[in-house]
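A single protein chain has been removed from this complex, and every other one stays in its place.
Up next is chain A:
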Amino acid sequence: MAKLSVSHISFLELQEIVDLFGKVSGYDLSGYSKSSLKRRIQRVLDLERMDVVDLKNAITNIESFQTYLMNEVTVNVTEMFRDPQYYAALRNDVLPYLETYPQLKFWSAGCSTGEEVYSLAILLMEMGLYDRSFIYGTDINGSVLETARKAIYPLKKIKSYSENYNASGSHGSLSDYYTAMYEAAIVNAEVRKNILFSQHNLATDYIFNEFQFISCRNVLIYFDMELQNKVFNLFYNSLVEFGFLCLGSKETLLNRDIMSNFKVINKEFNIYQKIK
């Protein structure tokens, strides 16, 4: 299948791929932002030295290719304590409200390799809330979830995660929460204990629990407005009354119909509370 010259996919061909992929694999990419999706598919063509015809053949005929393609399409870049000020906002503006609940359920939607989930767990430990908390980390990509479950990260990355942690206003040290071994670090068992990672597709799957807190950061940017609105509805229906929805700095509920059911808690990090 290897081709010598590079093949470029057009928007029209992209649409054909999306349609075909949806039909044969059940993965629905129709609500993804077109230009970034096109770049991701182009990347697969380049890596695999395929043209569009090859790609269609592989989608139709090789079942394992379908999962591979879906995983390659997703962007999994993440960090522990990414946007340190966001975690400071959780500490100051959100978690104090949750102290009165005897049981707390958190959902990190689109958690990638797990760093965001472990950051949240650490924050909950520091606030004395972790013993009554449970965190669900979900993603469409099964292979990043494998990494998340292992909880092993290269020391190189841990170094910049520590900088983030220090900037988040925590007084401890990130090294209190992991054990270094050779070139890697494993997150300690007491951080890992109240967490479940499982596969969930925000575009097509349904409610699976009720939460006091949902975070979904750097995921909705890959969706068009329509799919974003659908996912906002899913989150709304998955939140208890007065539960929190945290979208991060670039994804906003403002100007969406559903905003009338929420109150803004923190504008910079798009943290909202369900009020009706």
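What we mean here is this: a contact is a pair of C-beta atoms (placed from the backbone, for glycine too) under 8 Å apart; a residue touches a chain by one contact, two chains touch by 3 or more; residues count from 1.
Everything below uses one rule, namely that contacts and distances are computed from a predicted model.
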item	value
Choices "Peptide/nickel transport system permease protein", "protein-glutamate methylesterase", "Protocatechuate 3,4-dioxygenase beta subunit" or "Phosphate ABC transporter ATP-binding protein" - which one is the UniProt name of the chain not shown	"protein-glutamate methylesterase"
Which of A:K34, A:R91 or A:R192 contacts the chain that the document leaves out	A:K34
Residue among A:S170, A:N218 or A:N266 touching the omitted chain	A:N218
Absent-chain interface as seen on chain A, which is shown	11, 33-36, 39-40, 75, 77, 218, 220-222, 224-225, 228, 250-252
